[in-house]
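The chains shown are only part of the set, and none of them has been moved.
Which chain is which? They are A, B and C, in the order written, and residues in each are numbered from 1.
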Amino acid sequence: MTIAEQQAPAAGAPPSRSEAAGRDTSHPLVRFLRVWGTILVILLVAVAFSFASPYFLTVSNINNILFSMFTCALLSMGLTFVVAAGSFDLSIGTIVTTSSIVCALCIPVLGAPAAIIVALLVSMLIGLANGVLVTWFRISGIVGTIGVMFLLEGGNQYLTGGYQVAVGYDEHFFRWLGQGRYGFIAVKSVFLFVFFIIAFIIANRLRIGHYINAVGDNPLAAYYSGIPVYRWVISSFVLSALFCGIAGIFLASTSSSAQPTGGAGYLLEAFAAVFLGATILGKGKPHVLGTLLGVFFLYMVSNGMTQFGVDSSARNIFNGFVLLAAVGTNALLNREELHLRFI
Amino acid sequence: MDARPIIEIRDLRKDFSGVHVLKGIDMSFDRGEIHGLLGENGAGKSTLIKILTCVYTASSGEIRIEGAPFHGHSPKAANDAGVGAVYQDAELAWNMTVAENLLLGSERRWIDRRAMEREARDILSRIGLDIDPAARAGALTAAQMQMLTLATLFHRKFKVIILDEPTARLSGRESELLFALIRRFKAEGLTIVYISHRLNEVKLLCDRATILRDGRVVATLARGEIDEAAVTRLMVNRSASDLEITNPGFARPEVALEVKALGTAKLSPTSFRVHRGEILGITGPIGGGMEQIEKALSGLIAYHGEIFAEGRPVRIDSPSDALDIGVALIPEDRRKQALFPNLTMAENVSLPILDRLSRFGMVSTADIMASGRRVIERLQVYPAAPGTKMRYFSGGNQQKAVIGKWLSRDQKIYIFSEPTSGVDVGAIRQIYEIMLEMARDGAAIILMSTSFNELLSLSERIMVVHSGRVAVERPRAGFDRDSLLAATLASEVA
Amino acid sequence: AMPSLVRAQGSKVRVGLGLNYGPFNQPWRRGCWKIAQTVTEGGGELVTVRGEPSKNSEQSSALALLDRDINVLVLGIYSLESETAYIVDEARKRGIKTVGFVVTVKDSPAVSENTWATAMTIGYHMQNMLGRQGTIAQTAEARGFYTPFDQEADMLSLMTSYEPRMKMLPFISGSVSTEDQISKGRDNMLALLQANPKPGSISAFMSWWWPLTIGAAQAMQQMGRDDIKLYNHYTSDQLLAGIASGNVPVVFSTDVPYHTIGERVGKLALQLGRGEKVPNNVDYVPVPTILPQDAAKYLDEIRAMDAAAIAYLKPFGG
């Protein structure tokens, strides 16, 4: 493999420094695709779907996609912070379950608003535990969060006895969160947008997001710069757990109940979304906008396939192909000359 | 002015999981002085300053800052107490911009990238650095990266600034820029702790110098007492004249490597040849194109033109092609480009020769350890523990291992890029001896260096590259220090 | 009641049973309860190990039980006949008899739900209710994950294909039980309704597995669709509560009678243990049917059974 630097060098003429400096002289199409490649694939798939089905590109269907992707989107946005900080959180799915159980159990006792706060606090506490294990206790993020996942699963079963925890149908405010709508638009879709904005601000405009990125980029450099690395790694776990906690509350609201299991199934989707999202806009590192688009893509494809009624083998094959295509277009045109990152 | 020392260190001891590294250090830094910290590789200099800035915690001992006992637990605490440092193993957040790196840790509450870039541009221009604040740190050249790590210190309000081998990756011109900055800070009343293996710099800059050896303070010298002979004797227990070396000339008639019209995007077509046994020195301003030769010959960048190895035309499209052809590269940025921090020292040095060590595809651990021990002996790597992970070695000992890595593989052509940066005066001589030995045994050596001493001691011919082309190429005898400097500088004017 | 104890020592028949139910399959616990009760009350002794609801754990439990000096081993639910063949062979070598619980077992008698009849019962109900015309769709867990559902879905498709005025839309896959299946069921149904917006464009929807049914009901409610007849197989207390309260508009449901199956398996185990000649037949048990008006009653029964099961199995590690 050669690091093909620039194209043909102007023979003879000594290259002047300023000219080459930092300027990207590739073909404009390549440059365009590097940034927009993944989004282009997403759009192409969307266009194909809307040609194939007149019902695909409707406000109501887009709302349905947003509604469906809510849980996964929140999980994935939370996970984005942890991955950005350079770790992994495999307990996210289970935190969703825990949060919804805690919330559903507390509602009859404390009322919905207090129950929501308790559920969020519990989630954040779990995130804190994850963070402390991974930093002060020096346990690898993968094993540490799997351990916490087991603990939570045990706890969930203990709390519920394996049965669902019902939320009263008279909890109007609480059920409005996950079930309300304004015309075609679900309240949940609006909240998704709100939480995205919050996540975006945290990630891009506040110091916490900035430091989380710095720590993930190079913890040693961050540490040497006087940044309390552990604090930000822990913060990323707390943020992640908080987003899972929110997802759990909305899940309980949408279902008018909390289920003893199930959340763990979101894990793979969330990882796919975060790492797919990392290629979006050619950033090469996780970012919340990319993650959101990644989740949207996954759920859009799923929604489209269900509308068409493809059988499950064709469906999986299509899923695999579009996923690889979406990531591949950007990745292949990566501006990094030497590609040596394999995760 | 307060006459008390700004930092006092009393009976400071440090062991890493039982390995004693600092064995009772007593020293102090005065207000407004530039204090040199010298010592052989592995003496404990970096460890000492990392304890000062709370990267490591001392096993015992006391540190006082401005008279008050200081107990911090993170570099942030040290920063807050007014002590800042650029470490030997400093790194940048590679995917962040220059501005973000520069301001890391001192951002405002609301992150505004434009404002940060403006602020960064301001700081950079005050320092006199010409780097685009919006550039990605990972895309800078090695020298720019080093200057940027230094720059991160200079805009913060520190009372003491510690620099651990800041010039190891800098060329003369950039070093000058740094010295000017250091003097400016001294004038403002700051204390500078300056660690370097380049004794001339220490002599030039420092008001006092402390010499460490094997975890203890051997001596503290005042400005007038700092001379190379004394320092060398205190550091490595040898006389300076012992360390001088010259190349008697081992060049043979056979040509080992010939390039014809070799050019890259930043290098106009260049032709030269290196004979077996010959050491060809190449120098020039950083970014002037000399690295292009190194990169092209080691398969790191695309080139055009022809390369002949022992008369045969060859293509070098990747480092493994280079290896097959017989070219070994000892790269400049050892930590990023040459070291496997979590592998043992023995594994590191035996990696290029695994194919030779293996019998029927099997490699024995004993053989790997043995090759590690050979390198330790030849280069006096310290500690002499081939089974220790590479990252536990001191900077200079890592550099020795990088060089040692290629010793056991008899390549035909060696490209050394700044082989002695960060290496103590004693080891420099060992490395030179080894290079000469290799030349004597018939290897062709291309030495890329910005140290004139090194070039003049080792080379048989010297080539100066600037503005993307070869400006001068003459036998060693045609140069002395001044003319070499002139040739290099002339290029910068051109 | 046991005149001929073949065992020379006259000791009790020891029946090995892996307790591999978990939080999402209480019905399986009812089956275990009945097995335990039948065996104990029939003079046998129940030997249990506590596993997890997974194929791997189920087989490990069976292997562990082989070492517990048992006479009969109950094999069940997650593994298919060929997957447990090696356990059966091993059991044979040790003189241990085997019996299948909701699953067929190599060279052994078994009691199972009648999947074909289940689909037929539902299929006839659907055909009659729709006047043998209209488009229907069905969902179940991912194909290949739980064979009874696959059998039932295939059977319903087959029945529909013989009705010229009825059409079966392609099968909708509903993920697996470790995932959030209520949401999956809801998401799938939302997409389906979106693609078939005209009232009456889908006449009936069959869901083989209760969480998918709950999800589908939520989607119908969300899209304001009450033109679709919702069918279900395999219930839970949650689903029944939903039907009883009118929030889950299921028009007809069937359920797997684990308790009945468990009772028969318990009897078979005792017979095998006593050395009686039992033919290697599979006893297919018909399924109970539940109309909306019966849901509340059925729910009460189930709750009572669950409570009894929990209490009864506690000393066995359940």
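To be clear about the criterion, contacts are C-beta pairs under 8 Å (C-beta built on N, C-alpha and C of every residue); 3 or more make two chains touch, one makes a residue touch a chain.
Quick caveat, the model's predicted, so the values are computed rather than measured.
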{"item": "Protein chain stoichiometry for the whole structure, using the labels that appear", "value": "A x2, B x1, C x1"}
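Keep in mind that, in the parts below, only the chains that are shown with their structure count from here on.
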{"item": "Chain contact graph, described as a line, ring, star, complete graph or other shape", "value": "line"}
{"item": "Chain whose Cα mean lies nearest the overall Cα mean", "value": "A"}
{"item": "Distance from subunit C to subunit B - Cα centre to Cα centre, in angstrom", "value": "70"}
{"item": "Inter-chain centre distance, subunit A versus subunit B - centres from mean C-alpha coordinates, in Å", "value": "42"}
{"item": "Intercentroid distance (Cα basis), subunit C paired with subunit A, Å", "value": "36"}
{"item": "For the subunit A and subunit B complex, residues of the former touching the latter", "value": "1-6, 9, 11-15, 17, 20-22, 204-207, 209-210, 213-214, 217-218, 220-228, 284-285"}
{"item": "Residues of subunit A that touch subunit C when the two form their complex", "value": "53, 55-56, 58, 60-61, 64, 67-68, 71, 156-157, 160, 162-164, 166, 169, 179, 181, 186, 251, 254-257, 259-266, 299, 302-304, 306-312, 315"}
{"item": "Subunit C residues within the subunit A interface of the complex", "value": "22-24, 26, 142-143, 169-173, 175-176, 178-183, 186-188, 190-192, 194-195, 197, 211, 214, 218, 222, 237-238, 241, 245, 247"}
